[in-house]
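The structure appears below as structure tokens.
A single protein chain has been omitted; all remaining protein chains appear in their positions.
Just so it is clear, A and B label the chains in written order, and each chain counts residues from 1 on its own.
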Amino acid sequence: MAYPKRFDGRAWDEPRPMEAKVGVVPRADGSAMFRIGNTVAIAAVYGPRDLHPKFMQNPETGILRCDYNMLPFSGHGDRVKPGGGRRAREIGMVMENAIRPVIDLKDYPNTVVDVFVDLPQTDAGTRCAAITAAAMALADAGIEMKELPAAVAVGRVSDKFVVDLNYDEEAHEDGAADIPVAMLPRSGKVTLLQMDGDIQPADLKKVLQMAHKAIIKINEVQKAALKARFADK
Amino acid sequence: MTETIHIKDKTIAVPGETLAEGMSVLPGAGTYRDGDAIVCSRLGLASVEDKVIKIVPMSGVYTPKLGDHIIGKVTDILLSGWRVETRSPYSAVMNTKDAVTDFIPRGANLAEYFALGDHIVIKIVNITSQHLVDVTMKGPGLMKLQGGRIVEVSAAKVPRIVGRDGSMIQMIKDATGCEIIPGQNGWIWIKGKPQGEILAIEAMRAIEREAHLPGLTERMKAWLTQHAKR
Partner (left out) sequence: MNRNTRTNLATYLKDGLRYDGRKPTDFRDITIETDITRSAEGSARVRIGKTEVIAGVKLAVQKPYPDRPDEGTMMVNAELRPLASPQFETGPPGDWATELARVVDRGIRESKLIDTATLCITPGELVWNVMIDLVSINDDGNLLDAAGLAALAALKTTKLPGLKDKMVDYEHRTNDKLPISDAEPLPITVFSVDGHQFIDPTYEEEDAYDARLTIATNKKGELCALQKGGEGPLSIDEIDKMVHLAVDKAQEVRKKLPR
């Protein structure tokens, strides 16, 4: 059937409209909201703080712990039963791996930095939105970071290569490849890479380069939101 | 040697932002060197002085430092002392010998001296490599707190609330009639009449919000004078 034009009229390499706000959960040590298209992620950071149970403590460094949670009414159809499950646990793990390279918690042995991300509304690209929000929340919490990781899903929809697939594109009848990528904007290094679907090896490099460009744009949104946190009212 | 400083003094910098370029510029706290560039590693207010760029944090949990005067909360009674929460990832221990000048007999009920939930003003006297913290209550200004109210502020903002040589906090005390003891860990004890306490807290919240904006001292002076008349 091919894919002559994107369902929502975007350019192939254009991410959906974005919005970010920092400090949305006052009780937390740091927090941020990130919206891309119809996907919304709220991240809150607590820590470094005491870690329980004790057996999880690492005497050489603090640990980063990410929790990803889709709210029951956030799915595309049926209610999502609370409790996370294996998908949420896996996303928590890849979030940790995506962010760990920029954080050094050796000065905080036996502690944990907890990142909780709740999503009240989802339309694909959720783990990427979660990572982007988490990065801002960690900065807001005063955690030292070499730079801010950002993430976006790239891939293939039918015969076209695109940036930031939405739910309908992921479900295109001709098939799609959904490739979530997290990158460090300064160094261009990839810290998260996964794929659902199929793609030719030669095309992977191309979509990763598209991802890099998009991630630099997303990083600008992150930086602006963090600066706006302290703007003179 | 050429150097370019991109960031303006007293503006907000975010992690990953290139603050300056050139090997003659020196990376201070909250920054790191990446090749030729100095890069921000912590959200905060950039401070550019001579050739040193550092970041003054606006947030972050309190990290215990030797010599700090903090307000702690008793959370456990131990065999020969008390466990004290420091509002940081690391709790502290106060030994009976560091608690009071009176002699505490062995086997005494330590809860009679300091009970769970009591707030105390203490000084950090030792931090081990494993971040175990020892505190003492023997020394000027250190004591058990009675009555009053504990206010939570960001530890990063306490210096601003205290002010240079304690000038800001003195202004608040004079205007509100409250006793105020600030802890470097972000717990601040105040005691006065309810109206006075509320005013003092409002003042501290205002300083928290506007710590990075210029002219704060003048604004607070005017605000306090105006509200003290109420």
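Observations on the model:
Methods note: a residue touches a chain if its C-beta (ideal position, glycine included) is under 8 Å from a C-beta of that chain, and two chains touch if they have at least 3 such contacts.
Just so you know, these numbers come straight off a predicted model, no measurement behind them.
The missing chain, though absent from the display, is touched by one residue of A:101, A:120 or A:197; that residue is A:120.
Within the full complex, the residue among A:44, A:145 or A:177 touching the omitted chain is A:44.
Chain B meets the missing chain through residues 117-119, 147-149, 193-195, 198, 202.
Seen from chain A, the chain kept out of the figure touches residues 24-28, 38, 40, 42-44, 46, 49, 67, 69, 71-79, 82-83, 114, 116-118, 120-122.
Convention: only the chains that are shown with their structure count from here on.
Here the spacing of chain A and chain B, counted between their Cα centres, is 33 Å. Residues 29-30, 47-50, 59, 62, 102, 107-111, 139-148, 184-186, 219, 222-223, 226-227, 229-230, 232 of chain A are the ones touching chain B in the complex. Contact residues on chain B toward chain A in their complex (touch as defined above): 12, 14-17, 30, 32, 34, 39, 41-44, 57-61, 63, 89-91, 130-131, 156, 212-213.
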